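Left out: one protein chain. Kept in place: all the others.
Right after this comes chain A.
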Amino acid sequence: MRKLLIPLAALIVLIGAAGLWLTRAQPVDAARFEGLEGDAAAGETVFIAAGCASCHHAPEAEGEAELVLAGGQRFPSEFGTFVAPNISPSSEGIGDWTLADFAGALTRGVSPEGTHYYPAFPYTAYTRMADADIADLWAYMRTLPADPTPSAAHEVGFPFNIRRGLGLWNTLYLSEDWVMPADTAELERGRYLVEVLAHCGECHTPRGALGGLDTGDWLGGAANPAGDGRIPSLRPGALDWSANDIAYYLESGFTPAYDSVGGHMVAVVDNFAQLPAGDRAAVAAYLKALPEG
């Protein structure tokens, strides 16, 4: 019996260690960003394309006040309600962070303290962000107004309140691979905007039981977690608009039948309207190149 106990104890320790290893937070290597100087003006474009303000401005903020990233907007889901945190450059937000901390949050979904973020924050999209864009975005966000509002806690029940579990989730769903091929410069830009910065898949792609995106049905339409209607498919078989129609919708908010954009897409169109026309055309080209069905 004594003979068995020791290997058994060793096994338990090993499994425990493996569990801790698998669920650990994996920040980025600080050296990767050393000497990388961001350009705030270029960062503004990244900021707009990534739609940061749309989720992180205070509820009800409008106009210039949308640049105060105080957090507080609520995002219901079947796992609980997530509350967007303060990401303004104050000590309640990201004021005390380094660029590497920021990159770890964006591309690995980990906080500077080494805890996991919930994937309501689209780090699974931002994980493919270019280092230069991260540095530019960082430089821009340092210029925004600081706000002292403390971040509110998420309202998430057991077992989803155990953040360690997200380490396992990340081994399943955090991937640096592209979803679609892109063989022209325009398709590559469109892919970078759709799959990464604008994180379109977060709403337009259905999710599995664990909340991971079903990339086999990429942008194929999904239930609306807010419960209002259904989020449409962007595949050519469902969205039969011309590329010009898509680009014009992203600029003006008008559908080809001159109905106007609604719901959360209003904020998305507000962002796309501020990007260069070439970016809207690139998104349209990418969507037209998606699988038909």
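As a convention for this text, contacts are C-beta pairs under 8 Å (C-beta built on N, C-alpha and C of every residue); 3 or more make two chains touch, one makes a residue touch a chain; residues count from 1.
The rule we apply is simple: contacts and distances are computed from a predicted model.
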item: Chain not present in the shown complex, as UniProt names it (candidates "Cytochrome c556", "Anti-anti-sigma factor", "Sensor histidine kinase inhibitor, KipI family" or "ABC transporter permease"); value: "Cytochrome c556"
item: Contacting the left-out chain in the complete assembly, out of A:Thr81, A:Thr143, A:Thr184 or A:Ser260; value: A:Ser260
item: On chain A, residues whose C-beta touches the chain left out of the figure; value: 224, 228-230, 232, 244, 248, 252-254, 257-263, 266, 269
